[in-house]
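For this view, one protein chain was removed and the others were kept in their places.
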Amino acid sequence: MSRENQIKDIGFVLTKAPIESSLTYRFLSFAQNAIDKNKTIGLFLISDGVWLAKKNQNNKPHKLLNKLLENGAEVTVSKDHLMAAGIEDSDLISGVNVTEQPYVDLVDQVMEKWNKVITI
Amino acid sequence: MEQGDYNMNAENIKPKVLTILLIKGPYVSEAADIALKTALKAKRKGYAVNVFLYLDGTWVSHLKDNKSFNNPGDWLKRVIRTGVSVKMCERCSKARDLNKDNIVDNILIPGSYEFIELLKQSDKVLTFGG
Partner (left out) sequence: MVSDSLLIFCTHGTYGRDDDLYGALLASNTSLAKGIKVALILLEDGVLASKKNQNPGKIGLPNTLNEIQDFIDLGGKLIVDQNSLEERGVSKKEIVDNAEIIPVNDVTDVIENHSISLTF
């Protein structure tokens, strides 16, 4: 089974900007901790959550997102919200998947690809 | 059903259940829009979908009129038309003076026990507005 088709143990739907709230970092920490325990993780960035994926930031949540990607987390980002934010694909960190059908893919990941889901 | 959608309603297959909890009102954030668009898409993909309006999420039911700008009330009406079950917390509604006369049609206002029953039936639950 390809990595993209693997069922993830836990999926996170992130709607908050990186430093809008300390919750973003806290929940990303849970994700990293799950990976440390050999769990597989999916992240779906939508609404202000898409800002996490922009390059060249200097904040803890963004650094942690990079680490999660290096450690195998699958990260999907809503194109609709990137466009709203004025973020081009070339502005994104490498390794994220941009979806042009955010709600289709969100539903698919939540209902079929993730065992558990957490939203913030 | 949209072209390409997976038909989950074949005989003897009970669709998976998604419950969406909305706890923030319209316009203050995108939570209401995202909750309702997700519900709509999930229903079109063949899942059984419940939307429960809780706390300030109940305010979206108050958007009865048409508007020339983005209107979560429109999304709510579309969600209801496609057969998604929409309910709102009785206690939260009373606190906000929301009742059948000043909310969108076809929304039930049960007590909080009903919400718990929805949770028990659900395969997955999403909270928007937390």
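Going in written order, the chains are labelled A and B, and every chain counts its residues from 1.
We take it that a contact is a pair of C-beta atoms (placed from the backbone, for glycine too) under 8 Å apart; a residue touches a chain by one contact, two chains touch by 3 or more.
Keep in mind it's a predicted model, so treat the numbers as computed, not measured.
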With touch as defined up top, name the shown chains that contact the chain not shown. A, B
Interface residues of chain A (partner: the chain not displayed): 9-10, 21-23, 26, 29-30, 33-34, 36-37, 39, 116-120
Can you name the residues of chain B that touch the chain not displayed here? 16-17, 21, 23, 54-56, 91-92, 112-113, 115-117, 119-125, 127, 130
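Please note the rule applied: only the chains that are shown with their structure count from here on.
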Note: in the complex, chain A contacts chain B through residues 13, 15, 46-48, 103-104, 106-108, 110-111, 114, 117, 119-120
In their shared complex, chain A is touched by residues of chain B numbered 16, 18, 29-31, 34, 37-38, 40-42, 45, 47, 123-128, 130
